[in-house]
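Working notes, beginning with the structure itself.
Complex shown without one protein chain; remaining protein chains in place.
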Amino acid sequence: MRIATAKESYAADEALFDTPTQRVWLALFVAVCALFPFTANEYWLYMACLVAIHVISVTGLNIVTGFTGLVSLGQAAFMGVGAYTVAVAETRFGTPVLLNLIAAGAITAAVGAVVGIPSLRVKGLYLAIATIASSFILHFVFANWNSVTHGVSGISLPPASILGVEFGRPFALYFLIVPIAFLAVFSASNLFRTRIGRAFIAIRDRDISAEVLGIPLLRYKLMSFALSSFYAGVAGGLWAYFFRVVTPESFPFVYSIFFLAAVIVGGMGSILGSILGAVFMTMVPEVLKLGVGVMSPFLSDAVALLSPVRTIVFGGLIIGFLIFEPHGLAEIWRRIRRFFHLWPFKT
Amino acid sequence: MSITRRTALALALATATTLAGAPARAADDIVIAGSMPLTGVFAFAGIGVHAGIQDYVKIVNDAGGIAGRKVVYVAEDTAYKVDQSVAVFNKLTSQNKVNLYYGDSTGFAKTINPELNRLGTMMMAGASFATELNDPKAYPLQFMAGPDYTEMVGILLQYIAKTKPGAKIAFVHSDTEFGRDPIGPSEAHAKKLGLDVVVKIVTPPTAVDVSTEILKLRRADPDFTIFHGYVLAPLPEFMNQAKQLGLKTKFMGTFWSMDNSLWGKVGEAADGFMGVMPYRYYYDAEGKSPMLEKIRAMRPEYQSTPYLQGFLTTMLYLESAKRVLEGGKELNGPNLKAALNSIKDFDTGGIIGTPITITGNSIPVGRVYRYDAVKKAMLPNSDWIQLGK
Partner (left out) sequence: MIDFDWLFFLEVSLAGLGSGALLALTGLSFVLIYKATRAVNLAIGEMLMIGAYAFFSFSAGLGLPWWAAVPAALACGGLLGAVIERAVIRPMLGESAISVLMVTIGLGSVLIGAVELLWGADPAQLPDFMGTSPVFLGPAYVSRKIVIGFAVAATVITLFILAFRFWRGGVALRATATDQGAAYSCGIDVPVVFSMAWVFAGVAAAGAGILVGAVGGISPAMGIFGLSALVVVIVGGLDSVVGALIGGVLVGLIEAWTGTYLGGEFKTLITFGLLIAVLMVRPYGLFGTVEIERL
């Protein structure tokens, strides 16, 4: 059992990581992340990079959906905007990588703010569908603005290179993507200790009350959309450097559903939830494939026979987790933590 | 030898590793790996291809392998998603020394291309016949076991130009990368052959009802309508309504919409559907076809066209591997591709009804088949057409 977390100053109370235990675990986690690439093979590095990209995007979506209460189903299309920005900047202008990523974020933020305009009038599910509309409209632009996006065949880009170091392999990209993911997650956690973040939460809880309290809804809702899209844009930019081919079909609508699923399964309005959700949604299909692999010595051609079963199990897991814990994996995590904090007493 | 604690431990470990799905593999096995779309929108093809590759590998292994080396095939499902395909690629290539790879989509082929060239250890083919991939300079280690999409349409156009010079043509395609692929160049090709493209109809990928498109087609009144970018739907509905309206147009399709059993389920309306097929059908008995006979002996029931695609792809993989090994060279990507391009007047054992020569990334050969609803079978309607001849 852990006791005595009394705070002596406001600064200590407001700290992002308020207990030594947390800090120790975090340091361990960072160390593991830093050492991981030297022990893992290509496949695990690839998955780690993919998870990190998804973490950035899901964190962004959580800002607008989990913290501000505006359901968005356009995240994949926003990532597409970022990816195209990077692809065009890289192939046409050859500007530096980090600048491209920032530009991707900025342009996507602008697009996101425009898409967010209906949010002032339209609420709840109607808004969710309005964002679907924007995502289809963006898809149309990707597929038909031939002079910039090269239509359906898309754009291939060279590997990212910073100061002569080439980021082509997952091993190298890991050191580009994962630090950015860390940065993104920490900025997001900090956001909710500021006035802006608090305003978002107030809007989520009751937007009319928030307005009465002096929060200009238009500005903050659009800001939330813009911020969320900034994350999507950066994630999309990294995606472009990671896969190095950007086509309109790279960002289908189901990808947006994937991100929303990650937010909900992980836990709405929880940064930890974003991480857990991204990991869950990306890794569970892979883990299920490992399961199929284990079965193959016993069952001839398990791959062909069990693949549909995997689809079923994946859906079943989502349902099961949500019925068991509607507040997502973050809540399960908290419960486990509480158990250890209070042990040997009952929670 | 008495069982000591140490040997027991070793035994247990050995069983554990075997059970964990890492069967002991000889170092000189020839490994074919694949990102297979066994679920998702393209599962129909993935399942067929998967079986085709397995069967050819089995035939070769039963006959003693390639130059005494065993062939191993490993694959995982991708759900037809590019990120999962790349994940499978990374997984299979880090677990095995892969020599030959099967990719599931155009997107994957394009995404993995730089990596493929960097590794230089394997040659790749796949389910995509995208025109863009038919470029040995940009895709030096890839090929496709048939004509690319533009060549498929080209074969149809050549057939049309021969049977009905100056005919009016309509293109109907889906609004996807797959659907749009051959349309631009094919229009130019049609013009060159003196054919008149009267209308181009685009259907959104979610389209169910095609009544308005039929009305458009009726106004344009073409002699031939060429579909591209579909597997089955919405072709039967098009043909049904065209029949109701008494349109004179004949309907044609490309490889992925040519499977016999799919059309068999459509019934009466399927009658007269034509399309380009780079391979012969499972039941095709004309002439000598030892490979088809082997397939029929292994699998008594009908096998789909994707099955034949997987089968032939594997045949070309292993023929290339054989040529590399016989030449005493190292089994790597460039050597495999060079061996593939040395294939000249090659007899595929009846899978393709004419000897093939592979000079680039594709095999620009095909034949027009026509569905006969009475006999419930696709029947040949032309000779083998070789483009560029």
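Every chain is named by a letter (A and B) in the order it is written, and numbering of its residues begins at 1.
Keep in mind that, in the parts below, a residue touches a chain if its C-beta (ideal position, glycine included) is under 8 Å from a C-beta of that chain, and two chains touch if they have at least 3 such contacts.
What you see is a predicted model; the values in this text were computed from it and never measured.
Asker: Can you say which of B:A190, B:V266, B:I295 or B:A321 touches the chain missing from this structure?
Answerer: Result: among the candidates, B:V266 touches the missing chain.
Asker: Can you work out which residue in B:A27, B:A63, B:V208 or B:V374 touches the chain that's missing from view?
Answerer: B:V208
Asker: Which residue, B:P236, B:G253 or B:G333, contacts the hidden chain when the whole complex is considered?
Answerer: Missing-chain contact among the listed residues: B:P236.
Asker: Any idea which of A:A226, A:A240 or A:M268 touches the chain not displayed?
Answerer: Missing-chain contact among the listed residues: A:M268.
Asker: Given that one chain is not shown, which residue among B:D175, B:D223, B:D284 or B:E319 touches it?
Answerer: Only one of B:D175, B:D223, B:D284 or B:E319 touches the chain omitted from view, namely B:D175.
Asker: So which bits of chain A touch the chain we can't see?
Answerer: Residues in contact with the chain left out: 65, 71, 118, 121-126, 129-130, 132-134, 136-137, 139-140, 143-144, 206, 208-209, 212, 253, 257, 260-261, 264-265, 268, 307-319, 322-323, 326.
Asker: Could you pull out which residues of chain B are in touch with the chain that's been left out?
Answerer: 38-41, 43-44, 46-47, 175, 201-209, 211-216, 218-219, 231-234, 236-237, 240-241, 243-245, 261-262, 265-269, 304
The definition used in the following text is that only the chains that are shown with their structure count from here on.
Asker: With touch defined as at the start, can you tell me which chain B residues reach chain A in the complex?
Answerer: Chain B reaches chain A through residues 18-21, 23, 36, 38-39, 43, 47, 50-51, 54, 75-77, 79, 82-84, 86-87, 90-91, 93-95, 107, 110-111, 114, 118, 132, 175-177, 180-181.
Asker: Which residues of chain A touch chain B in their complex?
Answerer: It is residues 41-43, 45-47, 50, 143, 151-154, 156, 159, 168, 170, 243-245, 247-250, 285-286, 289, 292-294, 296-297, 301, 303-304, 307-308, 310-311 of chain A that touch chain B.
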